[in-house]
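All protein chains of the complex are present and in place, except for one that has been dropped.
Note that the chains take the letters A and B in the order they are written out, and that residue 1 is the start of every chain.
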Amino acid sequence: MEQRRKERLDRGVKVRSDGLYALMSWRELSYLTLPRLVLILGIIVLPFVMPNMYWQRVISIVCIYALLALSFDFLAHFLGLVSLGGAFLIGVGGYISAILNTTFGLSPFVTIPIATIVGAAVCTLLLFPCLPLRGVYFAIVTLMYPLALKRVIEALDLFGGTNGILGVDSFPNSWVEQYFVIAMVLLFLFGTRRLVNTDLGLVFRAVKDNDQAVKASGMSITYYKAIAVFIASGMGCLGGACIVHIFMWSGISLFALDFSIIPIAATVIGGGGTLVGPVLGAFILVPISELLREFGTLRIVFYSLALMAFIVFRSEGIMVYGERKYHQFERWVKV
Amino acid sequence: MSEDQPILQVKEVTKAFGGILALNRISFDVHEGDVLGIIGPNGSGKTTVVNCITGFIKMSSGKVYFRGKDISGKPPHKIADMGVTRTFQIMRPYYSLPAYKNLVIPLFSPRAKRTGGWRGGGKLGDRNTVGIDILEEIGFERDSYVPYKTASTLPTGYLKRLELARCLALKPEVILCDEVFSGLSMSEIASMVPLIERLQMDGITVVMIEHRLRELFRVANRVLVMNFGEKLIEGTPDEVMANEKVKEAYFGSEDVEEVMTHA
Partner (left out) sequence: MEIIIYGTINSVALALMALGFALVYGISRIPNFAHGALYVITGFITWIFLRALNLNYAFSIVLAIIIAGIIGAFIYQFILIRVRGMSISEIIASYAIGLAILEGFRWGGFKGMTYTLPVFIEGTFFIGDIPVDVHRTLVVIIGAGVVTFLWLFTRYTRLGLALRGMAQDERAALMLGIDSDRMAVVAMAIGSMLSGLAAIVLLPLGNIVVEKGYDVLIQAIAVCIVGGLGSWVGAVLAAFIIGFAQILTVVYLGAHFQMVVALLAIILTLILRPSGLFGRQKELEERV
């Protein structure tokens, strides 16, 4: 029988447009910038093409999930910390923002940055005991955090208890709301992409690769993990703060399972470790989930099955696949 | 007196795993500029000594002093930060990173920022360049593709060098080498020996765990023999070779010379 294998070759233009050489011609330049421009412009144009208010609202929600997915991907693939507790970040950020807004009457544009930073600090502090843990253990503990916080709020009747905090200010209008979250997603997307390529990002990857060697190099891994968790929690809390101002309400449903599971599904489907992938995944998954809203919890079934199928059969994800197709020729050759 | 103070003092270090004594009251001193070889049969506790000194495992009792300061019980990164570094027996490079990027990580550490890397003094330059410089000094050919290859594709010889390079990036005062020669071919070992000698000339104190006695005896000026977690004897290479107890414990009935020529 004739045996064949798939041969992959880098496109010439990829090799030529490496580094500074991209400036040599428009062709190389556009090869590099086109995908980024398409993404950025696509996201910016989105609110205009949405048919009605409902779908414009969906755009905001998508962006918040994209932020969460970004935070999950950053922690999981650059630090090796798999966090199943995205809802915890949303909840902390949301409650802080809501309290600041209703108690002190601060405007959303003040509360959101404060909630982001304070929330990130709070999350890092609460997660600090778990930082030495790896793999399964960290996942398990983070899975329990949102549930436990929810129970504490119910039990002690904190912050309005099961009723939540009502009457949170909204954004001035829906355009501001959408472009604010869109700007945040783009900012954090390109921010984290830049971060992971700096020397600090390299240390993060080293912690994931081999923490013993990092210790032997005279660096405290807990310190670097704490920094990374702070950054990731910041993204989550930012999302939480935004969501509170979008829905004008903060309550224990901020700890809902959706916030933990959709970002993971988005990351897996979009392609883990690429940072763009999770954002893309969120833009695919969340609208579908909105379409399925009338089926109730069936949508959770849907995206857990999608998640499972992707992780088992196509674990590379859309983004990695797309990158490969973009950068390489593939052809079958005889062995 | 201070000149005579040993750079590393190990005092009565004991380590028990469950009920088994892996180390039983081990004491020894290392003086500045020494190359101390630690030899002993498999399972005699050599690696455990290194682990205890560098803080990777907590000793059950005993003290370790570095320049008169008590470092026992400190976390590994603090000890490394003081200048006591180690290599791992099973190499632990960052497999997903290129070789020179492997060095960017230790160069990012607080100690390297203070000292400026192996040859550096004061401010650290661009980490990538410094990393490649160190790799070149340790035997990675600069103009070849080797320093840019991903660590997972490098052969054992280069990985062992990389381990050593990672220590050197910290500008250490003491390096504890855990079997840097094992798994290497004769020619690779032959090229590693001058490297160790160079470290010595740079004033770095070296503690080597080794099975390759011939090469070890060439570079070491003191040798410590361990057996079943206990210190058997300590002395110059000649004294150790001549010792009857060592012959019995370590080499069985064989003649030392014969073992060394076969080793």
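Assume contacts are C-beta pairs under 8 Å (C-beta built on N, C-alpha and C of every residue); 3 or more make two chains touch, one makes a residue touch a chain.
Nothing here was measured: the structure is a model prediction, and the numbers come from that model.
J.: What are the shown chains that the left-out chain touches?
T.: Those shown chains that the absent chain touches are A.
J.: Among A:Ala148, A:Ala226 or A:Ile284, which one is in touch with the chain left out?
T.: The one listed residue touching the chain not shown is A:Ala148.
J.: Going by the contact rule already stated, which one of A:Leu37, A:Ile288 or A:Leu305 would touch the omitted chain in the full complex?
T.: Answering carefully, the residue with contact to the hidden chain is A:Leu305.
J.: Which of these touches the unseen chain: A:Phe104, A:Trp175, A:Tyr223 or A:Phe295?
T.: The one listed residue touching the chain not shown is A:Phe295.
J.: To test your reading of the contact rule: which positions on chain A touch the chain that is missing from view?
T.: 76, 82, 84, 129-130, 132-137, 139-141, 143-145, 147-148, 151-152, 154-155, 257, 261, 264-265, 268, 295-298, 300-301, 304-305, 307-308, 311-313, 315
Everything below uses one rule, namely that only the chains that are shown with their structure count from here on.
J.: Applying the document's contact rule, which stretches of chain A touch chain B when the two form their complex?
T.: Interface residues on chain A, with respect to chain B: 199-200, 202-203, 205-206, 209-210, 212-221.
J.: Which stretch or stretches of chain B touch chain A in the complex?
T.: 54, 56, 75-78, 80-81, 85-86, 88, 92-97, 101, 104-106, 108-112, 127, 166-167, 169-170
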